[in-house]
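Shown here: the complex without one of its protein chains, the others still in place.
Presenting subunit A:
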Amino acid sequence: MNDVWHQIFNFTDYGALLALVRNSLIAGAILGIVGGLVGVFVMMRDLPFAVHGISELSFAGASAALLIGANVVAGSLVGSVVAASIIGALGMRARDRNSIIGVLMPFGLGLGVLFLALYKGRAANKFGLLTGQIIAVDTPQLSWLAATSAVVLVALAVLWRPLTFASVDPEVAAARGVPVRALAPIFTIVLGLAVAISIQIVGALLVLALLCTPAAAAMRVTASPVRVPLLSVLFATVSMLGGTLLALGSSVPISPYVTTISFLIYLVCRGIGAARSRGAWTRRGAGATRTAGPVL
């Protein structure tokens, strides 16, 4: 029992280890920002299943890269963008989208399993892609991650308002001149990039803990369009950094720590949200449901 515990939490030589994971911490912070922000739109556009679908193809791309000795991040980027393009092109409508994702997902996972089975290298590399990293992030990997994140963040900054409008009410947004039809596939590609970098650290099976849970938690406690992304980023970053620091020294990948922290944050937010909806959350001025006539 004690042995198992030591595998999960082990803080001997912590200071020395900390220096080794500097890159992982930077990567975690970057992913926290990207995941927290992208997650807001994943939730608004009801895309968690798409995230999962894209991540499986991203995993196939990464394992293909591993097999042929190419750059793994580049491989997962290619897989992600291919998946995102297919979903973006064929799945404009929600019900088409889910069936296309359902078809793509096992295919991607199957391809990934094939490539990994053929791969003769370290086993840790294999499982890392699915369930998250044990080993520290190396510098070239970090540069890829930072560069891709920069692209995602710039795209989000430009698209933010029209994308919000198109996510809330596509018809009205289109009437107001928002290019709704172009925004959907563009956002799917941005999402693909975010997924590709996330699977490097948390693994293909667990990306939702980064791209969905923090935003979902934030939306439980506030509806302010400013506070939701801020809280979401905070939650995602705390999960990533907290997970990395707790995993340090253990022989377990960081992903279970990240997913657990992120899940606990969600539970707390859900509790707060439930308490509020019975209280002041929806409280308004007197007689609101039967509002007196317009003032003007």
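Quick note on the criterion: a residue touches a chain if its C-beta (ideal position, glycine included) is under 8 Å from a C-beta of that chain, and two chains touch if they have at least 3 such contacts; residues count from 1.
Everything that follows uses one rule, which is that contacts and distances are computed from a predicted model.
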Given the options "PLDc_N domain-containing protein", "Cytochrome C", "Lipoprotein" or "ABC transporter ATP-binding protein", say which is the protein name UniProt records for the missing chain.
-> "ABC transporter ATP-binding protein"
Return the single residue from A:40, A:116, A:245 or A:258 that touches the missing chain.
-> A:40
Of A:204, A:219 or A:233, which sits in contact with the chain we cannot see?
-> A:219
The one of A:68, A:89, A:118 or A:172 in touch with the missing chain is A:172
When the complex is taken as a whole, what residues of subunit A touch the one chain not shown?
-> 40, 43-44, 46, 157-162, 164-165, 168-169, 171-178, 216, 218-220, 222-225, 228, 277, 281-282, 284-289, 291-296
